[in-house]
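For this depiction, one protein chain was excluded, whereas all remaining protein chains were kept in their positions.
And then chain A:
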Amino acid sequence: MRSLDPLIEEARALADGQPVSSPSAHSAEGEVARVLQICNACRYCEGFCAVFPAMTRRLEFHRADVHYLANLCHNCGACLHACQYAPPHEFQVNVPRAMAEVRGRTYAEYAWPAPLGRLYQRNGLTLSVALAAALALFLILAVALRGSLAGTPAGSFYDIFPHHLLVGLFAPVFGFAALALAMGLRRFWRDVTPVTSGQPVSAPASAEAAGHVLTLTYLDGGHGEGCHNEDDAWTLARRRLHHLTFYGFLLCFAATGVGTLAHYLLGWAAPYPLASLPKLLGVAGGVSLLIGTTGLGWLNLRRHPLHGAPAQRPMDRGFIALLFLTSASGLALWLAAGSAALPLWLCLHLGCVMALFATLPYGKFAHGIYRTAALLRHAVEKRQPNPVGLGAD
């Protein structure tokens, strides 16, 4: 019995005029091309998500196609559990894993500045170092500014860290993260636009893609009953916990934004009372983020061993843990108001937030950016006529 790999290679070697962008059979991209060639001849999974309808518009899978499809994949596991060619079948088809491996590489490859893309490869280490460094920075600063971390509780955070100091520390880090993510996105977009019809984005396509992003459509299994986690049963847990995490993050972000506006426009300094908008947003967001990340972390530990890329697990777990720590320390900070522990919690919270911001462009956060871009390109591409005309069958 011959396996598919050498056969594909053999035939490719026979074929003249081979496109130079063809992924090598041994690369992560080559593995996606290999499994998609099998999927394209089977197509039983077309109802699960956007990857398969997008696949059917192609007969060959070049590098940019693979990058696009890999980021369109939500790693829901449905196509793995339904696959007649999944391991132990000799075809060894594992779409979610092949896609996850490429996806991880695309984050590194499109990262800006390019040398920092390497941070993805040792993402667990990067995160730990960033977190430790940021915590140390704030602890040292606190001691240097106040002489001690304990003692009389401060009325305002700014008694511990002057506002201009915080702005001076966070604004550049946040600004750099936003710039780096935007540059990575730009590179990705330039690569995948030509292979996804090249057509510009339309309003209906944008609206559709936004809907898919905000509702996580493709974690619904195609039938609304959810995706897979530890086995072949469906669960909506992952989709719901991701929602709690995502919207919790947005609420926290909104809390910071509203707080900033309150500070500059109204001269209203933190900490805010519970009944204020920044506090309500922050507490709701923090609680949501805390529940969401706890759940996602739990699901991640129980995840079916064939799902996703094993090499990416530290990155997933690191990011989940950092979000958890950020929300937990934020909530602790709120509960510590008026107590002697406030300065310490403030240092811990600011350290977490700083580490989160600093690593945004080089960690799991990037999946949201690239997936959104891929969904948008898919919404554009599917509105174009299918270039492959199968006819009666």
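The rule is simple: contacts are C-beta pairs under 8 Å (C-beta built on N, C-alpha and C of every residue); 3 or more make two chains touch, one makes a residue touch a chain; residues count from 1.
Here is the rule we use: contacts and distances are computed from a predicted model.
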Checklist outcome for this item: Answering from "sn-glycerol-3-phosphate transport system permease protein UgpA", "Vanillate demethylase subunit A", "CRISPR-associated endoribonuclease Cas2" or "Tricarballylate dehydrogenase": the UniProt protein name of the missing subunit is "Tricarballylate dehydrogenase"
Checklist outcome for this item: Touching the hidden chain, out of A:Y85, A:Y158, A:W189 or A:F246, is A:Y85
Checklist outcome for this item: Absent-chain interface residues of chain A come out as 1-2, 4, 7-8, 11-12, 14-16, 37-38, 40-48, 53, 56, 59, 78-79, 81-85, 87-91, 221-223, 225, 232-233, 386-393
